[in-house]
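Note that one protein chain of the assembly has been removed; the remaining protein chains are unaltered in position.
Note that the chains take the letters A and B in the order they are written out, and that residue 1 is the start of every chain.
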Amino acid sequence: MERPRHQGMTKNTYMRWRLPLVCLLWEVAMIVLFGVFVRFGPEADAHWEEEKREMNLTSDIENDFYFRYPSFQDVHVMIFVGFGFLMTFLKRYGFGAVGFNFLLAAFGIQWALLMQGWFHSFKNGKILVGVENLINADFCVGSVCIAFGAILGKTSPIQLLVMTLFQVTLFAVNEYILLNLLHVKDAGGSMTIHTFGAYFGLTVTRILYRPNLEQSKDKQGSVYHSDLFAMIGTLYLWMYWPSFNSAISEHGDAQHRAAINTYCSLAACVLTTMAFSSMLQKKGKLDMVHIQNATLAGGVAVGTSAEMMLTPYGSLIVGFICGIVSTVGYVYLTPFLESRLHIQDTCGIHNLHAMPGLIGGIVGAITAAAATEDVYGKEGFIKAFDFTGTYQTRTPSVQGGFQAAGIVVSLLMAFAGGALVGAILKLPVWGDAAAENCFEDDIYWEVPEDEESDVYHMHNPDKPASP
Amino acid sequence: MERPRHQGMTKNTYMRWRLPLVCLLWEVAMIVLFGVFVRFGPEADAHWEEEKREMNLTSDIENDFYFRYPSFQDVHVMIFVGFGFLMTFLKRYGFGAVGFNFLLAAFGIQWALLMQGWFHSFKNGKILVGVENLINADFCVGSVCIAFGAILGKTSPIQLLVMTLFQVTLFAVNEYILLNLLHVKDAGGSMTIHTFGAYFGLTVTRILYRPNLEQSKDKQGSVYHSDLFAMIGTLYLWMYWPSFNSAISEHGDAQHRAAINTYCSLAACVLTTMAFSSMLQKKGKLDMVHIQNATLAGGVAVGTSAEMMLTPYGSLIVGFICGIVSTVGYVYLTPFLESRLHIQDTCGIHNLHAMPGLIGGIVGAITAAAATEDVYGKEGFIKAFDFTGTYQTRTPSVQGGFQAAGIVVSLLMAFAGGALVGAILKLPVWGDAAAENCFEDDIYWEVPEDEESDVYHMHNPDKPASP
Partner (left out) sequence: MERPRHQGMTKNTYMRWRLPLVCLLWEVAMIVLFGVFVRFGPEADAHWEEEKREMNLTSDIENDFYFRYPSFQDVHVMIFVGFGFLMTFLKRYGFGAVGFNFLLAAFGIQWALLMQGWFHSFKNGKILVGVENLINADFCVGSVCIAFGAILGKTSPIQLLVMTLFQVTLFAVNEYILLNLLHVKDAGGSMTIHTFGAYFGLTVTRILYRPNLEQSKDKQGSVYHSDLFAMIGTLYLWMYWPSFNSAISEHGDAQHRAAINTYCSLAACVLTTMAFSSMLQKKGKLDMVHIQNATLAGGVAVGTSAEMMLTPYGSLIVGFICGIVSTVGYVYLTPFLESRLHIQDTCGIHNLHAMPGLIGGIVGAITAAAATEDVYGKEGFIKAFDFTGTYQTRTPSVQGGFQAAGIVVSLLMAFAGGALVGAILKLPVWGDAAAENCFEDDIYWEVPEDEESDVYHMHNPDKPASP
């Protein structure tokens, strides 16, 4: 039991046997399941030469690897460095931010390969994986990283692993409903990743509500250098978002278009974020919280429509609006959610992912409904919305309706799933910290006793020196 | 009005209405102009299937996206993380460095898409954009980031936005003169980006000369961790420079060659920078300022010639020389420029971009003039210099002459443009800070009151606690 400062508030945060047990158990499970189910897809298998002949491909460059691997690596950076460092803004929770994000994502991608594989790449009893599966697994984990943002600093690593297990499962189910049953387009995941991930996380944090969290209020802020570390995360998310939204689009024009739309939306978003960050503050100064987060809302909000013919100016408009919505959310909505609805949202994912995700779903529905053969060309129209087979007769307006339905389904899954998982995480066995120890690395980490911490304690003479 | 320390020196740095106004106005203008002018190019448009048939392309991999997108992402990282973090070396200006760079670049790329689009991608009244346009927009903004380096810490965000508006415009005009009228080669932008950007910025900072800048001398240095943050910027610029110089070269050998030449030049540059950094200091110690900057001069200096048959050893020689020139510049020239010519160059862009840019232009002219059909092959020769159509009869030595003319034009545009823009920025309406408040984030940013700042003030007991 670490650092019992207030009598009666102490909790057992001792991880020594519980964390290893969970990690090892789950990794062993992964190995067994991979052993039974996972094999290389035809483009990664040594039989590729035969496949090439069969597919009538003349060059190795036609291997999907060369279409998608650069985008995959960008997405990979977004998940591990992007989300990881974005959350290091807290003054004494940098290890937890980047380290726990690392842990949950490393587990999550394995479980996602299985879950998504069963739904989408299952053939003759085997899951056949290729680079697209890796991207999708990263995407799935992205939604967990988003949810992690809401509960950052308030949960134990075990809780995060439990949450990852369930959220990945639910993500895969929701994704299956949207993509396969509703035949919805959502290449950049406005609905499946952002809307689902954010409302899931918000529901979880609502259920884990901590009434005494103001006891660790002093640790909920940033310090100068932690804000710069967070900017590393922000910029990598911002720069690579065009890769994120285009990574699994159709080869050719769709990937190309998705990147351009996202580039435009993000650029516009920066300007309105800066504008409102200054405008909403009495002294007119810019707030790093907004710059770190709201500048990214434009990427979230074109997640569904980026591969469609949204057009560059359409993207600018979406980015313009979302920079405003997100920044206003940070200033007015986050305090309201906390005080009235008891939703403690550490990173403000409601502003960065939930609202822009919803907007993204709606923009996608409208863009799909407005599609015409004139704009897309006859072939392009069919290809863009995959109006083939069963869906041959679906019209744009019907597609728009199904897109809208996708938003609703994602919301319902998020609320129901979040409530369930929140309830599980509330069980008193997972080793989360007491309210006054939240947002503090040294509960779960060996923290170097450095000059800075000396200084820290020097300025808090009433506190006992840390162990 | 923030922190009036000295009577009579106070300036109105209140941004609350001015900054939002400028941001919103310009973003609205972008939306309108994009709405009127910008559309997807044929490789990003949903009509791509038809285009493919017309162009007789058999595979989606022939889409320019797959030739250039990885390079684009590298360039994107250089602009936002590279330049942004390179400038975080100042002890209390990290937010401004990375944040204002973010702001000006996000606006600049939009305006550059338009300006460059009108000159180079205009067809039937529309600007048709693809991945090459995104790269070029990033390039254009690169020249603004360079100029920002000269005035870092001394300007308001509004001034930066105004400067970006004008500089992007002038950049596009200068680029048009060089590439289209003079038919000059400059794929990595030694002339268009570095020479132009640097002398533009130096002219601006000359005109904005602040006689009392020594009042903020204590803030012009670095601290230990800010130097490490800056190294993130340095390394990303250094590592990705091969992508920068090859990003818009012809498909195939030219891209390949440009990357190799740049790789070689940069490697050599590191060794001479280290050598002279140690040699020019009495104690023989290395200076982080040199390592952070002069190591990059090799990339600047092969910006024109990298795609030519400069050869690896030619590149090494160029890098060798530029590491020396740049380091010597930091030691001897920067103080001279400040004391004698009243050019206050915060980041030393004269050493990193201006001189190496000039060298790069000259090396390009020589390499072009020395080209022979023997070295390039008959086809390669024509392809490398685009000696087709009107230019069918141009000889290498004439090309060399035009290349040299390109340097002169870039310089003239930089001086004239810089003088004009400097004069505009001198107007007392833009909210720049007083001399003693320069290089300080808390004029324009909400800065966390952290331990470090406590320490800071503790060691400056004569200063009042910050607000």
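Everything that follows uses one rule, which is that a residue touches a chain if its C-beta (ideal position, glycine included) is under 8 Å from a C-beta of that chain, and two chains touch if they have at least 3 such contacts.
Predicted, not measured: the structure shown is a model, and the values here were computed from it.
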Out of B:F67, B:W118, B:Y176 or B:Y391, which touches the unshown chain? B:F67
Quick one: which of B:L181, B:V375 or B:L412 touches the chain that's been left out? B:V375
Among B:W118, B:Y176 or B:F320, which residue is in touch with the absent chain? B:F320
May I ask which residue of A:L86, A:I109 or A:V421 touches the chain that does not appear here? A:I109
On subunit A, the omitted chain is touched by residues 2, 14-17, 19-21, 23-24, 26-28, 30-31, 34-35, 38-40, 43-50, 52, 59-61, 63-66, 69-70, 73, 76-77, 80-81, 84-85, 88, 92, 94-95, 98-99, 102-103, 106-107, 109-110, 113, 129-131, 134, 157, 225, 229, 232, 442, 444-448, 450-455
Spell out, residue by residue, where the missing chain touches subunit B. 61-62, 66-67, 70-71, 74, 91, 221-225, 227-228, 231-232, 235-236, 238-240, 242-243, 251-257, 259-260, 263-264, 266-272, 274-276, 278-279, 281-288, 291, 295, 309, 311-313, 316-317, 320, 375-377, 379-381, 383-384, 452, 455-456, 459
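In this section, only the chains that are shown with their structure count from here on.
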By how many degrees does subunit A turn when fitted onto subunit B using C-alpha atoms, rounded in steps of 5? 120
When centres are defined as mean Cα positions, the distance from subunit A to subunit B in whole Å is 32
